[in-house]
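Left out: one protein chain. Kept in place: all the others.
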Amino acid sequence: MMAINLENVTKAYGSQRALDSLTLGLFEGQVTGILGPNGAGKSTLFKAIVGLVRPDAGRITVLDSRPSWKTNGQIAYLSDQCRWYGSHTVQHSIDYAAAVFPHFDQKRAEQLLASMGLNRDVTVGTLSKGHEARLKLIICLARDVRLMLLDEPFSGIDLVSREKIIQGLIESFAERKQTIIISTHEIREAESLFDQVVFIDQGQVVLSGEVEALRQEKGSLESIYRGLFQ
Amino acid sequence: MNEFWALVGNTRQLKKSNGLRTASWWKIYIAFFCLLAMGSLCFSIYHGTIGPMVLLIFIPFLIFAAFGPSIGLVGREWSGQTVSWWLTLPYPRAELLFAKLVGMFIHWLKIAAGSVVVLAVFAAVGMLLNPVVWTTGALGIAAAVAVKLYILTIAATPLAITMGMLISVTRHSRLRPLMPIIMIMAIWLATSAINYVVISLFHNTAGDVAFPYVSPALSSINPLFMITSIVAGLFLSAIIFGAASYILAEQTEA
Partner (left out) sequence: MEEANASGLMFKLDLSKPLWEQVLHQIRGAVARNDLQPGEKIPSLRDLAQQLKINPNTVMRAYQELERDGLTETRRGQGTFITASQQKIAEARDLLAQEAVREFVSSMKALGIDRPAACTLLEEAKWS
């Protein structure tokens, strides 16, 4: 069962093709890693799925619909270049998220705040990058939705925050069968989370498959990555 | 509807994150400027160069307190890097914009209310410093005119807000090249409005623009004129709002 389907999707910025006739299916209920060098088109892929960019050609199906704000009710999307509202306190962030995001589990959010060690009364603007990353992830994890898209959730984050985020992800995935798509550069740390993996370069799929099968055939994802992109 | 009021409330939150303007040294400059302005006003009042009616001239300019910030209202989602949260919200784009409009309007109403207080204070000051000009009779007439001006200004404010939003939405969309045209439209609208208010309402019986004389027309703005102005203003605002919603929905990428 495919949660997301892309058929010959092309998106160009000027003469540069971020997505080049890309065809890809992403399995429902699995954790899929999207790996590739900078500029490979990973972020554009995510944005096309949530409707933030519109492809020049091709067809995208997300949860049996076209990408649009309507479909986004069932999608938790964490952009690679986003901040949370700096003037909010942590507590207000949760209250606001509960009001604007459908299927937001406030109790779960409070539990996650505790397990991630975030102080409720602190202003988000004063949080360190790692703590803000934890908060952004909590806002995604606390949503009871079918699909979660995380674009480089570990980028520039300190070790402890990364481990907390991974912990939160495993917990969430064990509890509810969601489709989770993660793009990251921290391959060694994250590869043990993936059921499936997709390697992307220059807007196209270079290699994809079940992670354990690929390990059997070719070795660790990190070594496969090196083999493909060195 | 839960989410709508949360979005409205968030407009106020967005305003809070204006680092430069709340710096304490900046506040000192503003305070100093205000004192200077108030000082010269009191001076003019005392020497009779200014009567109650003249103070009312600033009321229409209140719409700029809505216009400027409205441009930033949408832009701040981009500059604050929260646009990926905002634009992926599962609500129609019109609802997202309308929440910002309402939030801005409520904020502006508070400023307008504040301006009423300021006027009242100056009325008291006037009566104190120059009871010859600032009689209760003159103040009564001024108050009646003020009410009419406030009503017209409140009716015009949605236009200013939607215009600001249109400018900002266009700036962040594929239709960005159209921005100069929209800016010209905005400037034309603003100058026509100011032209009308200042020149046609603040002239003496000889037809010249001159302080402190005020046109008889100002004291007798008839209800029909007011209603037509309000309806026209709201109608125009709706059109501009529709344009902004369309652009946000169909022509914007983040």
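Should a chain be cited, it is by its letter among A and B, assigned in written order, with residues numbered from 1 in that chain.
Going forward, contacts are C-beta pairs under 8 Å (C-beta built on N, C-alpha and C of every residue); 3 or more make two chains touch, one makes a residue touch a chain.
On a predicted model such as this, the values are computed, not experimentally measured, just so you know.
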Omitted chain - touching chains that are shown: A
Candidate in contact with the missing chain, chosen from A:I166, A:I181 or A:I200: A:I166
Selected residue (touches chain absent from view) among A:Y85, A:F101, A:F154 or A:F194: A:F194
Interface residues of chain A (partner: the chain not displayed): 30-31, 163, 166-167, 170-171, 173-175, 188, 191-195, 212-213, 215-216, 219-223
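In this section, only the chains that are shown with their structure count from here on.
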Distance between the centres, which are taken as Cα means, of chain B and chain A, whole angstrom: 42
Interface residues, chain A side, partner chain B - complex: 47, 50-54, 69-73, 75, 77, 79, 81-88, 92, 96, 99-102, 125
Residues of chain B touching chain A in the complex: 2-3, 5-7, 9-10, 13-14, 16-17, 80-85, 87-93, 253-254
